[in-house]
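Have a look at this one before I ask anything.
Note that one protein chain is taken out, while the other chains of the complex remain in position.
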Amino acid sequence: MKVIVDVAIIPLGVGLSLSKYVAECEKIFKDAGLKSTLHANGTNIEGEWDEVFNAIKKCHEQLHQMGVPRISTNVRIGTRTDREQTMEEKIKSVQEKIL
Amino acid sequence: MKVIVDVAIIPLGVGLSLSKYVAECEKIFKDAGLKSTLHANGTNIEGEWDEVFNAIKKCHEQLHQMGVPRISTNVRIGTRTDREQTMEEKIKSVQEKIL
Amino acid sequence: MKVIVDVAIIPLGVGLSLSKYVAECEKIFKDAGLKSTLHANGTNIEGEWDEVFNAIKKCHEQLHQMGVPRISTNVRIGTRTDREQTMEEKIKSVQEKIL
Partner (left out) sequence: MKVIVDVAIIPLGVGLSLSKYVAECEKIFKDAGLKSTLHANGTNIEGEWDEVFNAIKKCHEQLHQMGVPRISTNVRIGTRTDREQTMEEKIKSVQEKIL
C-alpha cells in the first residue's frame, strides 16, 4: 500500500539543538531508498507503507542508540485508492489554484 | 521496542459521520490484543512497535475495503529508554501535580 | 466559533520529566473555565475558538516564564457547522458501534 507521510521527530533530554538527530533520520530515509523532502517542521516521505514505517522505527532505534532517552514523533499519514498522486502533484494541484 | 501512540484516523469522501469507521478501528486494536483507550480526538494505544503499526496499517486497509477512497491519519508516537511508563502512569504523574 | 481540540505540549531543554509542565497547562485550562479532559498523550478541550487558543498561547508564555527555552506543541482542531457535538457525544457515537 502506497503512502505519503510527513514525519516530525523530536528528541527529548538532549538539549535544544536537535538538527544532528534530524540529519541522522534524513540519512536513514535516503539509505532506505525512500523519496523524501525535508521542510522546516518535518520530512515528507513517499513510498510503500512497510518501508516507510520501518525507516521511522529505525530512526527511533538509532536515536536511542545515540543516547537519546526519550523521543516524541508526530506523523501525518495519507493513503488513497481513488488515484495515484505524488508529493509534487499534491503541491502543483494547489499552486495552480492560487495564481 | 515498546511504544505509546495516539492515533486519529479520518476517512475522507464518505460524508460526515465517521464513527462507524472509528469503531471498526477500535475492533482491530482489540482483536490485535492491544491495550487501547478511546478519547474524543483519537485512541491511545500501548504495545510493541510492530504490533501497533501493523494494526494501524490494517485500519487503513480495512477502511479502504469498506469503500473509503482516501484516509488522513495523525499519529503521536512516544518511545523512551530511561524507564518503563504505562499510559495510566503518564496520566497519574500529571494529576498528582494538579491537586 | 465552537471548537474541539486535542493539545499535546512538549517542553524541550528541561530534562525528561515533563508532568509538572503539563500540570501547569491543565491549571491554565481550568482557570480559563474551559471544559478539558486529560488523556495519556494530550488534553481534549471544548470551547470558543478564541478562549481555547488564548489558553494554549498562555501555556507557551507560562512555560517559557518557568524557564522552558523551547516548546513543541501539536494540536488537532475540529470545527463543524452541520450540527453541535460535544466531546462525550463523539466518544458515545463510536462506543455504540463497537458493542
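All chains are identified by letter, namely A, B and C, in their written order; residue positions are counted from 1 within each chain.
Here is the rule we use: a residue touches a chain if its C-beta (ideal position, glycine included) is under 8 Å from a C-beta of that chain, and two chains touch if they have at least 3 such contacts.
Treat the numbers as computed from the prediction; the structure is a model and nothing was measured.
Chemist: Please pick, from A:Lys2, A:Lys58 or A:Arg76, the residue that touches the omitted chain in the full complex.
Modeler: Only one listed residue reaches the unshown chain, and that is A:Arg76.
Chemist: Footprint of the hidden chain on chain A, which residues?
Modeler: Where chain A meets the chain not shown: residues 4-6, 8, 16-17, 19-20, 22-23, 26-27, 37-42, 44, 46, 74, 76, 78, 80, 82, 87-88, 90-91, 93-98.
Chemist: Name, in rising order, the residues on chain C that touch the hidden chain in the full complex.
Modeler: 1, 13, 49-50, 53, 56-57, 60-61, 64, 69-82
Chemist: For review purposes, identify every residue of chain B that touches the missing chain, sorted by number.
Modeler: Against the missing chain, chain B presents residues 10, 12-13, 15-16, 18, 69-70, 72, 74.
Everything below uses one rule, namely that only the chains that are shown with their structure count from here on.
Chemist: Would you mind pulling out the distance in Å between where the CA atoms of chain B average out and where those of chain C do?
Modeler: 18
Chemist: Taking each chain's centre as the mean of its CA atoms, how far is chain A from chain B in angstrom?
Modeler: 19
Chemist: Give, as an integer number of Å, the spacing between the C-alpha centres of chain C and chain A.
Modeler: 25
Chemist: Using the touch definition from the top, which residues of chain C touch two or more other chains?
Modeler: 16, 74 - these are the residues of chain C that touch more than one other chain.
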